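Have a look at this one before I ask anything.
All protein chains but one are shown in place.
Up next is chain A:
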Amino acid sequence: MVKMKKMMAAVALTAVAALALTGCGEKSGEYPTGKIDCVVPGGAGGGWDTAMRTVVKTLQDTDLVSVPMPVTNLPGGGGGVALADLQKKVGEDRVLTIYSPPLLLINLNGSSEYGYEELTPIAQLMTDYGAFVVSKDSKYKTINEVMEALKADPTSVKFGGNSAAGSMDHLQFLVAAKAAGIEDLEKLNYISFQNNEGAAQLLGGHIDMLSTGLADVSALIENGDLVGLASTAEERAGEGVIGEIPTLKEQGIDAVFYNWRGLFGPKDMPAEAVAFWEETLATMVEAPEWSEACAKNGWSQTFAKSEEFKTNLDRYNEEYKVILDEIGMLKK
């Protein structure tokens, strides 16, 4: 009898575990009926992660979506690992992901065989900008000092970023460097970090400068540990400390770099699911909660629905092709 009880307990435990893992039963009714998996192609705390989690939070806070939307991080390969993984989900309607320029870049530079055509664009949500930051004790006080040092010796400034070589953080600086008149772009020393370790590496003095997203380092800038030398925005964006970072243009370097972000579904996502998310997101961006979040993170709202987003993507892709070709990183 005692043995029996133990067995029952063990079986019950197994059942509970199985239930917890498979995500319980499903309700019937209109789409979406079950949980929506939100895949972040990068680590926790990064730009994609913050954006995805903010979208999920806003959708739930405004009661636009009531089904669970668990966020999972699938980092690696500058977004390529998640992109490859999403190819297993072709035609599914309950997976969302978020991407930005690296989606196009990792395909153009040859590091991923997949590109934006292997996903379904749902909506472009916002645009933010890159920033070049140094630690508070850095010998570089302005972006032009960095550029001068690089002109004298292209390996003298070690700069890192949280995206892969040939991807966004690398590219946005090369665009700036090119505009500043540096010629040996391929000699510049870029170190790629993962899991958003770049800021810690900069604080520890292992690299001289970090090329990253404006919002990613706002807390450390506010705290006084890091100093923003320049942003890649057209004009100053965001509030507080972020708004105090001068643009490249202000400092005489004629370059801008937009970091658009948008939501995607897997390839061949059913039309009704795309339509649902398009409409829901269009409603979401009108909500005051969303405006607040955008202001806080330094995001400019540049909403575009699926069709328009697709057209934008085609255009961005052509633009990046030109830039990558100029710096010799285009895979031909």
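Simple rule for what comes next: contacts are C-beta pairs under 8 Å (C-beta built on N, C-alpha and C of every residue); 3 or more make two chains touch, one makes a residue touch a chain; residues count from 1.
Quick note on the criterion: contacts and distances are computed from a predicted model.
> Between "Cytochrome bc1 complex cytochrome c subunit", "Tripartite tricarboxylate transporter permease", "Methionine biosynthesis protein MetW" or "Glycosyl transferase family 2", choose the name on the UniProt record of the chain that's been left out.
The record names the chain that does not appear here as "Tripartite tricarboxylate transporter permease".
> Thinking of the whole complex, not just what is shown, which of A:195, A:280 or A:302 touches the missing chain?
Spelled out, the listed residue whose C-beta touches the missing chain is A:195.
> With the full complex in mind, choose from A:125, A:143 or A:164 the residue touching the hidden chain.
Reading the full complex, the residue touching the unseen chain is A:164.
> With the missing chain put back, one of A:88, A:139 or A:332 would touch it. Which one?
Only one listed residue reaches the unshown chain, and that is A:88.
> Hey, which of A:207, A:248, A:269 or A:313 is the one touching the hidden chain?
Per the contact definition at the top, the residue touching the missing chain is A:207.
> Contacts of chain A with the missing chain: which residues?
Touch with the absent chain occurs at residues 3, 6-7, 10-11, 13-14, 17-18, 20-21, 43-45, 49-50, 53-54, 56-57, 68, 70-74, 76-78, 80-81, 84-85, 87-88, 106, 110-112, 155, 158, 164-165, 189-197, 199-201, 203-207, 219-220, 222-223, 225.
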